[in-house]
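This report refers to the structure that appears directly beneath it.
A single protein chain has been omitted; all remaining protein chains appear in their positions.
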Amino acid sequence: MDIASLVGLIGTFAMIGGAMVVGGGLAPFLDIPSVLIVIGGTFFAAMYTTPIGTFFASFGAMAKAFMPPVKKKNVLIERMVELAGVARKDGMMALEGQEVPDKFFEKGMQLLVDGADETKLVQQLKAEIKSMKSRHEMNQNVIKAWVDLAPAMGMIGTLIGLVLMLGNMSDPQAIGPAMAVALLTTMYGAIVANVIFAPMLSKLEGYTAYEVVYREMIVLGLRSIARGESPRNIQDQMVSNLPPKMQAKIEAA
Amino acid sequence: MDIASLVGLIGTFAMIGGAMVVGGGLAPFLDIPSVLIVIGGTFFAAMYTTPIGTFFASFGAMAKAFMPPVKKKNVLIERMVELAGVARKDGMMALEGQEVPDKFFEKGMQLLVDGADETKLVQQLKAEIKSMKSRHEMNQNVIKAWVDLAPAMGMIGTLIGLVLMLGNMSDPQAIGPAMAVALLTTMYGAIVANVIFAPMLSKLEGYTAYEVVYREMIVLGLRSIARGESPRNIQDQMVSNLPPKMQAKIEAA
Amino acid sequence: MDIASLVGLIGTFAMIGGAMVVGGGLAPFLDIPSVLIVIGGTFFAAMYTTPIGTFFASFGAMAKAFMPPVKKKNVLIERMVELAGVARKDGMMALEGQEVPDKFFEKGMQLLVDGADETKLVQQLKAEIKSMKSRHEMNQNVIKAWVDLAPAMGMIGTLIGLVLMLGNMSDPQAIGPAMAVALLTTMYGAIVANVIFAPMLSKLEGYTAYEVVYREMIVLGLRSIARGESPRNIQDQMVSNLPPKMQAKIEAA
Amino acid sequence: MDIASLVGLIGTFAMIGGAMVVGGGLAPFLDIPSVLIVIGGTFFAAMYTTPIGTFFASFGAMAKAFMPPVKKKNVLIERMVELAGVARKDGMMALEGQEVPDKFFEKGMQLLVDGADETKLVQQLKAEIKSMKSRHEMNQNVIKAWVDLAPAMGMIGTLIGLVLMLGNMSDPQAIGPAMAVALLTTMYGAIVANVIFAPMLSKLEGYTAYEVVYREMIVLGLRSIARGESPRNIQDQMVSNLPPKMQAKIEAA
Partner (left out) sequence: MDIASLVGLIGTFAMIGGAMVVGGGLAPFLDIPSVLIVIGGTFFAAMYTTPIGTFFASFGAMAKAFMPPVKKKNVLIERMVELAGVARKDGMMALEGQEVPDKFFEKGMQLLVDGADETKLVQQLKAEIKSMKSRHEMNQNVIKAWVDLAPAMGMIGTLIGLVLMLGNMSDPQAIGPAMAVALLTTMYGAIVANVIFAPMLSKLEGYTAYEVVYREMIVLGLRSIARGESPRNIQDQMVSNLPPKMQAKIEAA
């Protein structure tokens, strides 16, 4: 569970909800038709932006903002160095069936076992990374559609409310409340875009960037094994991707 | 038919229309001069952004957002692997007249049959892809013009309405309705940009990206055939472009 | 004459003017000091963004949005293929004085006649293209300044109007008309930016992109002639830059 | 202590606070619930954008905007040239234990002492630089989240205030003050984004750019030492990264 996503999302809503409650309760801020036009309208407009399969797949991607992968770079380096020792001593075949902390790692190792040379190994793994990036980007584009379209739907809702209010001003007492309701869709649009989806998008882009670096470290390690470099050398190269403190810890080990 | 485009567009209009009906019917939201200035004005301004041929061609491109190509990457890989086997066994000439699931594929295969070497093959096919991308981009630029210009025309329309209203405030009763009408063009502009064209642009950009990947897979496959690589090797390389689940399915086959 | 620019610009103004006339005539929308601050202010601010020579040259570039070049890619390919045949049969010297449909083409051909090798030819022609692109970009930057600055001048004008109006509210009857006038500069700014210059900028960027592709095709053709490739081969490479339909037409010829 | 950050931040607040005091004291500008929704809401929403570790680490990065590194490029060049002399005379081993003005420099020098060749040296140091850049970027993305989200939270707060005010207009006297309070969150959002975090982000991006150039100069120097170039030559190359005046000073030395 990604604690920052959970606490962050709940905390933001607590702040907003608190301001509402302090001001007079949640009731004035709830209006079902306004919810429908913003949430429903953005839902359908976001669906329109993308193929239907990608649209539904994007909800799974959203969930990942709360359940992050927990792959540690130092564990990866440790294991890679061990396997480099194995491969040097007993040959590539000895890598068969070794446990590794990641499916992508496993696939690359299997390529080595199957006798792939450095060029083929790197080419295929890079193609996988590129393909992963474009898959993630597709999902993130749907989330970006929510961020872009929700404020627009909010504004459209407010304009509808204003037009209705302005066309019917016989009762001066009703003007204030009518305008209050008209503003709700703009508020919903701002909340949906800025509180729910924009931070989610940042989080997922961050995860993708992390995963790309993680996988590039795997490619770096495996290609070095394919070249028959020393475990020490492989560790030196891989740790360059870590912050100074973690480098020191690994090198001390 | 692209179900997401259709359902998405209709659904968004249903949400907006529903909010209007609930509030008091569609009548207050219809104003012919307002429609003319937003739709007509954006139509002509978008025409000005581009050569006349491109402008009219862009309507055909818009229709494609509702009728997507249905090219499957796994079908492509399967066929490419079969043809690699044919070429290896019987030579390039045996590719003559083979059925392939795509015109671009056919053209590339014909180049092989005509004796093109790897360099010429890749050079020509890459030029085709680049040319396709820039053709699509030209059409998408027109759609982008609709997205950018419609809100501007809406704002100009609203300013015209406000100026007229402010210049003639003798009848206080007329102010509300006059302002309501003035706001309609802003609403139309927001709807045209965000409900109709912005999602359409995203969809078409997504299709273009898909088509580019699809064609790059064809280039990858054909150049491997030109090099005389084994069908197994070609499949390994091409499947790297698929998501893990589809890879597993193909490799199991 | 670029028909799309002319019809587009006139059509947009017709829509806007029509909305004004329907609402009560053009008179309320004309205010000379407002015109001065928006048009004059943007004129001088745009002048400030660039050297004086570039500023005045940009008006010539603006005119080009209405008088596009009419260079056909298929005519270019046809002529290039003929000249490739001539060069193959009679040597580079035979290219001397041949008619070609473009000055850039002529210059490149002259380089061949003068004995330039492929490297020198490509280097010089690429430098010319780069230089053309940066010259066009300089002009387009001035137009971009109009697009960016006109709404700002409009807003400044409106603020001036509002400050004057708010400082002098003794006559309630005058408030409406005063505010109407204040809004005119915002409207002028929006029209100048979105109706006149933004589409012009898109059109000119499109022309530049077209010209770059056209010239790159010339470089491709001439370098192939320098290498002594067959006319057939040159045609194959050059047509890859055309849409499928035009390719078929040329290949059928 | 970065004097510009300190004076800049305090000076800006002095200007804003001065305008408040001149207008009637600070009291009307303080509202605790408004502070909570803007600061608290942005705090939690920014937390949501990133892993929890990065979120807390970003506060340390913020502090760096006030405590800049003080690494001088001319000191670096001087020391590098001395060490190049040492290495030329006594071999790489003589670099062992030499004092250098930077940890990254030390690490690179140790690589030379350990017998790394030019390729390995450059590869590892470039990986370190890339890793540093992406670490800094992660921290700066959190700051960017404050810049982007604070105005949004301010707007949401203002909408909440407006809805409450509009729903309860029985007391005309209360409308003004209620609206004043509603506007405070927009003001807080603008201050948090533009006065505190946007300049901080620029400052940190500038520091990162400086550090990257500084480290690239170290890589340039060390690789030249690895190649055995003359101290004079190394100085010539490194000073090219300095402004003309500092070049003259060093060359005169």
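Of note:
Each chain gets a letter, A, B, C and D, in the order it is written, and its residues are counted from 1.
Note that in this section a contact is a pair of C-beta atoms (placed from the backbone, for glycine too) under 8 Å apart; a residue touches a chain by one contact, two chains touch by 3 or more.
Bear in mind the structure is a predicted one, so any value in this text is a computation, not a measurement.
Here is the thing to keep in mind: the chain we left out touches C, D in the whole complex. For the chain missing from the display, the contacting residue among D:53, D:91, D:176 or D:228 is D:176, taking the whole complex into account. Only one of D:39, D:52, D:94 or D:187 touches the chain withheld from this view, namely D:187.
Across the interface with the omitted chain, chain D contributes residues 2-5, 7-12, 14-16, 18-20, 22-24, 28-29, 68, 176-177, 179-180, 183-184, 186-187, 190-191, 193-195, 198-200, 202-203, 206, 209, 213, 233, 236-237, 240-244.
Interface residues of chain C facing the missing partner chain: 33-34, 36-37, 40-41, 43-52, 54-55, 103, 120, 123-125, 127-128, 130-131, 134-135, 138, 141, 145, 148-149, 152-153, 155-157, 159-164, 166-169.
The working rule: only the chains that are shown with their structure count from here on.
Here the C-alpha atoms of chain A line up with those of chain D after a rotation of 70°, rounded in steps of 5. Each chain gets one centre point, the mean of its Cα atoms, and the points for chain B and chain D are 40 Å apart. Separating the CA-averaged centres of chain B and chain C is a span of 25 Å. In chain B, there is no position where the chain touches two or more neighbouring chains simultaneously.
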